[in-house]
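My questions all concern the structure below.
And then chain A:
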Amino acid sequence: MTVARISLGLRSSLAATLRRELQIALRSPGNIINPLMFFVIAVSLFPLGGGANPEWLGQIAPGVIWVTALLAVMLSMESLFRSDFEDGSLEQLLLSPQPLYFQVLIKVLAHWLVTGLPLVLMAPLLAYMLALPAEGYVPLIVGLLLGTPTLNLIGAIGTALTVGLARSGLLLAVLVLPLSIPVLVFGAGMVETALNGLPVSGIAAVLGALLVLASTLSPLAIGAALRISVT
Partner candidate 1 sequence: MLQWLYKLGSPRHFYEMTTGFIPWLSGITFFLLIVGVVWGLAFSPPDYQMGDNYRIIYIHVPTAIGAMGAFMMLACMAAMYMIWNLKMADMVARSIVPLGAWLCVLCLLTGSLWGKPTWGTYWIWDARLTSTLILLFIYVGMMALRNAYDSETAGAKAASVLALVGVINVVIIYKSVEWWNTLHQGASELSASDVGTNPPEIWIPAFFTGFAVIGLFFLMLILRTRNEILRSEQRTQWVQDLLKQELEEVATDA
Partner candidate 2 sequence: MPDFQFEGLADFLAMGGDALFVWSSYFVFALFIGWNLIQPRLQRRKIIKLLQARMQREAGLQQPMSGQASRIAG
């Protein structure tokens, strides 16, 4: 009789978590579509509200796309922990022998793959609609690629703090938006610097540094916040 060998090492447990999170997230397509639709609609409001002069649009494009991406990420954060909290699997996560730090990191990664990455892929189209000059496209995409995971990680701290509270939507915004400002400033600044013809590798490095800082430190805060919310 053979016994099935289930490996319980860190890598395999994280892979299993990643697979599970992606499966659950992809089951309801709303998880992908809603943030994306918000992104597109909100960006479209600017030419509708402020006039469609391409020169003006091109100037505000970096800021508009970045701010809207930030808001879209923040609005999508609710789906990270809420359903797990409600059905008790969040408690199981805290009780499991697997280190919380890595489990949380993988959860946020899965969440970003489903909600953040589509935004990055949609951004060039929106940039075209806002008449962004050609030099801005690559910095925009690279910046969003580096910046949206950071925004997800910071948003996860806020979500972890508020998951146990009812009607926490605006509180989440009040907590998370100020903390996201550095990413916004450097991300939009990267595009503007490129539009001015200056090199952007330094700014990309700063965004990368912020991502590294967030991915190493925020799981600690998220774990602490989850423990507070669940007890």
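Quick note on the criterion: contacts are C-beta pairs under 8 Å (C-beta built on N, C-alpha and C of every residue); 3 or more make two chains touch, one makes a residue touch a chain; residues count from 1.
The candidates came about this way: all candidates are chains of the complex that A comes from, given by their letters.
Since we're looking at a predicted model, the values are computed, not measured.
A.B. asks: Please name the candidate from 1 or 2 that touches chain A in this complex.
C.D. replies: 1
A.B. asks: Which stretch or stretches of chain A touch candidate 1 in the complex?
C.D. replies: Those in contact with candidate 1 are residues 157, 161-162, 164-165, 168, 171, 174-175, 177-179, 181-182, 185-186, 189, 192-193, 210, 213, 217-218, 221, 224-225, 228-229, 231.
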